[in-house]
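Before we start, here is the structure in question, set down as C-alpha cells.
With one protein chain removed, the remaining protein chains of the complex are shown where they sit.
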Amino acid sequence: MSQAANTGIQERPAPAEAARPTSLSSRALPRWAPFAFAALALALGVGTGAAAGWQSHTQWGLFSALLFVVISYVTTSVVENRRQAKDRLATSIVWVCFLLAVVPLASLLWTTISRGAERLDGYFLTHSMAGVLGSEPTGGVYHALIGTLEQVGIATVISAPIGMLTAVYLVEYGKGALAKAVTFFVDVMTGIPSIVAGLFILSIMLMTKTQPSGLMGALALTILMIPVVVRSTEEMLKLVPNELREASLALGVPKWRTILKVVLPTAIGGITTGVMLAIARIAGETAPIMLLVFGSQLINPNPFQGAQSSLPFYIWEQYKVGTDQSYDRAWAAALVLIAFVMILNLVARGIARWKAPKTGR
Amino acid sequence: MASTTPIDSPPAPPVARKRAGSSSGRVGDKVFLGLSRGSGILLLVIMASIAVFLTYRASLAISENDGNFFTTFDWNPAGDPPVFGIAVLLFGTVVSSIIAMAIAVPVAVGIALFISHYAPRKLAAPLAYVVDLLAAVPSIVYGIWGALVLVPYLEGLNLWLDQFFGWTYIFEKTEVGVARSLFTVGILLAIMILPIVTSVSREVFLQVPKMNEEAALALGATRWEVIRLSVLPFGRSGVISASMLGLGRALGETMAVATVLSPSFIISGHLLNPGGGTFAQNIAAKFDEANEFGRDALIASGLVLFVLTLLVNGAARMIIARRKEYSGANA
C-alpha cells in the first residue's frame, strides 16, 4: 500500500474509503486456535462443574459449549476484527450444534446395541413369552416377530398396488380437479399421526363389533403407508424422460402397455426403494397395534383372527412390566427392530444407487 | 371401430390385426385408467371416512359429556355422569411441541449447515447418510431410551435450571420427583425430530446454486456472510416446510411421550414439574381401561389432534406455495 501511495493513483477520494483495507494481510489467529479454544473451554467447563458439584454431565457439556462459543468470539474480535469474529461465532455455533446432537443420538444407538446384545441370541429369536413371568430371564420375541412380519406384509400387499396406481394416475393421466384433490389429500394423509389412523379403524371396529386382530392393525398401517408409496413412486415416475413415452406411443403401443412395459420398468428401482422405506417406517409403529391388535404373549400365526403381538408393541409391553429382566428383553427387541429397519433402509438405498435412472444432473 | 370410409380398407390382413390390437389397447387403456383413477378416488374416500367416522363416534361421546369438552380439567368418561375435557391435553401437546421446535429447529439448521458447508468433505457424506438412517429409528426406541437413559440424566439439569432460572416461573420446580415432565418430553421430541428436519434442510441447502454463493464470495464475504446472503434466503422455505414436518410428528407422537411422561390432569406453567399430558399419550394411557363409551371419548380427543395436524400441514403448504412464487425467477 505504501507503494500504491507513491504511484499517485489514489487522487480520487472514494466514498467507501474508510472501509478499504490498508493491506491485504491482517492479524490472524493461528490455525490451531479453535482446538485451543475447545480444550480451554472443556477444561474450564469440567473444572467449574466439578467445583460447583453439578450432578449431571449434561450441564458440564452445555457449559463448556457455551464457554467455547464465547471464548472464540471474544478472542477473535480482539485479535482480528468484528466480521471475522462473527464468522468464527457462526462456525463455532455450527460445530456446537453438531456435537450437541451427536451426543444423544450416539447414546441412543450405543445403549440399544450394548444393552440389546446382552439378551439377543438364538433362543430369544425362537421363543415366545408363553408362561414367562416378568421377573424371569427367559422368554423371547418369536411371536412378535411373526406378528410384525404378517401385519407389515398385509399392509404392503394392500398399499403398494394402491399407492403405485394412484401415483400412475397422478403422473400419467392426472389433470383437472380430481388429480388436484388427490395430490392435496396425499399431502394431508402424510401428516396423519399414527394414533389417529388407529382410532379411525377402531371406530369402524366399534360399529361393526369386530374383534382385534392382526388384520385390523395392518389396515391402520395401510393408511400410513399409502401416501409414502404415492409420493416416492410419483417422484420416480417424473424422472422417466418423456422421450421414452413418446417413442413407445409413436410405435403404436397403447398407453397402458407403454406404462406397464416402458415407464414402470424404467422407474422400478426407485419405486422399490420407496416401498421398502415405507415398510421400514410402518414396521416401527406402535400406537395402532396397541389399539387394534391388542397384544399377546402367545404365538398366533393367523393374522385374521385373535390377538397378535408385534415388535414395537412387545418393546412397549416389556417396558411397562418394569423389571430388570423385562427391560433386558425390551432392549433386545429394540435391537432386533432397529436392525430390521436399518437393513431395509440400507438395502433400499443400495437398490436406489444401483438402479438410479440417469437424470443428467 | 366399424369405419365405413374406403380409405383404410385395402391391405386387409395387417389392418385387421392392427385393429384387433388397438381395440384391445382401448379396453386395456380403459381398465388401466379405471384402476388407477379408482385408487385415487379410494384415497379420497379413506380421507373422507376418517373425518366422518371420527366425527360420528366423537359426537356420541360428547353429547353425553357432562363437562365442557374444551375447558374441563378431568378425564373420567366412566364416571356417572361422565366428565372429560381436552384442556390439559391441548396445553401439554402444544407446550411440548413448542419446546421441541425451539430446540430442534435451530440445532437442525446448524447441523444441516455443518454437513453442507462446514464439515470436511470426507466427513460430510457419511454424516448425511447416518442422519438419514437415524430418521428411520422407530419412536418406541426413542421412548425407552428417553425413559431409561435420558430422564435420569436430565435430573441434574432440572435442579440447576430451578436453582438459577427459577425466577422465570416456568423453570421453577415446585414438586419433587423425577424429570418425567413436559420439559423432558419436549427435549426428547426435539431429539426425535432432529434427523428428519436436518435431512430435509440439508437437501435444500445443497440445492443453492453455486453461482449465488460465488457472487457473495467474490464480494469479499466470509463464510458466514455467504450463508447469510445466499444460502439462508434460498433455503428459508425449505427449512420452514421441514420444521412443519417435524412439528406434525411432534404433535402426534405417542410412544415417546407415553414412556417418558408421568401424566396428571393439571395445567401447570412450571414445566419442570412432573405431570401434564398430550392427546396421543392420553389415548395410549387410557385405552386399556376404557369401555366403549370411554373409547368414543378418546376418539373425540383424537379428532381434535387430527384437526390440529391438518392445520399445521395446511399452513406449511401455504407458506411453501407463496415462497415458490417469490423466489423462482433466477433459480
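We call the chains A and B, going by the order they appear; numbering starts again at 1 in every chain.
Throughout what follows, a contact is a pair of C-beta atoms (placed from the backbone, for glycine too) under 8 Å apart; a residue touches a chain by one contact, two chains touch by 3 or more.
Everything below uses one rule, namely that contacts and distances are computed from a predicted model.
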Please identify the absent chain by the protein name in its UniProt record; candidates are "Phosphate ABC transporter ATP-binding protein PstB", "Cytochrome-c peroxidase", "Cu+-exporting ATPase" or "Fumarate reductase iron-sulfur subunit". "Phosphate ABC transporter ATP-binding protein PstB"
Would you mind listing the shown chains in contact with the chain that isn't displayed? A, B
Specify the residue from the set B:Ser96, B:Ser181, B:Ser230 or B:Thr254 that touches the hidden chain. B:Ser230
Cross-chain touch to the chain not pictured, restricted to B:Leu148, B:Ala215 or B:Ala290, is B:Ala215
Across the whole complex, the chain not displayed is touched by subunit A residues 1, 3-4, 7, 9-10, 12, 14-21, 23-28, 82-84
Missing-partner contacts on subunit B, residue numbers: 121, 209, 211-212, 214-222, 225, 229-230, 233-234, 326-327, 329-331
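Note that in this section only the chains that are shown with their structure count from here on.
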Subunit A to subunit B, mean C-alpha position gap in Å, rounds to 12
Subunit B partner, complex, touching residues on subunit A are 54-59, 62, 83-84, 86-87, 89-91, 93-98, 100-101, 104-105, 107-109, 111-112, 161-163, 165-166, 168-170, 172-174, 178-179, 181-182, 185-197, 199-200, 202-204, 206-207, 223, 226, 230, 252-257, 259-260, 277, 280-281, 283-287, 290-291, 312, 315-316, 319, 327, 330-331, 334, 337-338, 341-342, 345-346, 349
Where on subunit B does subunit A make contact in their complex? 18, 21-22, 24-26, 28-29, 31-33, 35-44, 46-47, 49-50, 53-54, 56-57, 106-111, 113-114, 118-119, 129, 132-134, 136-145, 147-150, 153-157, 159-160, 191, 194-195, 198, 222-225, 227, 245, 248, 251-255, 258-259, 279-280, 283-284, 287, 292, 295-296, 298-299, 302, 305-306, 309-310, 312-314, 317
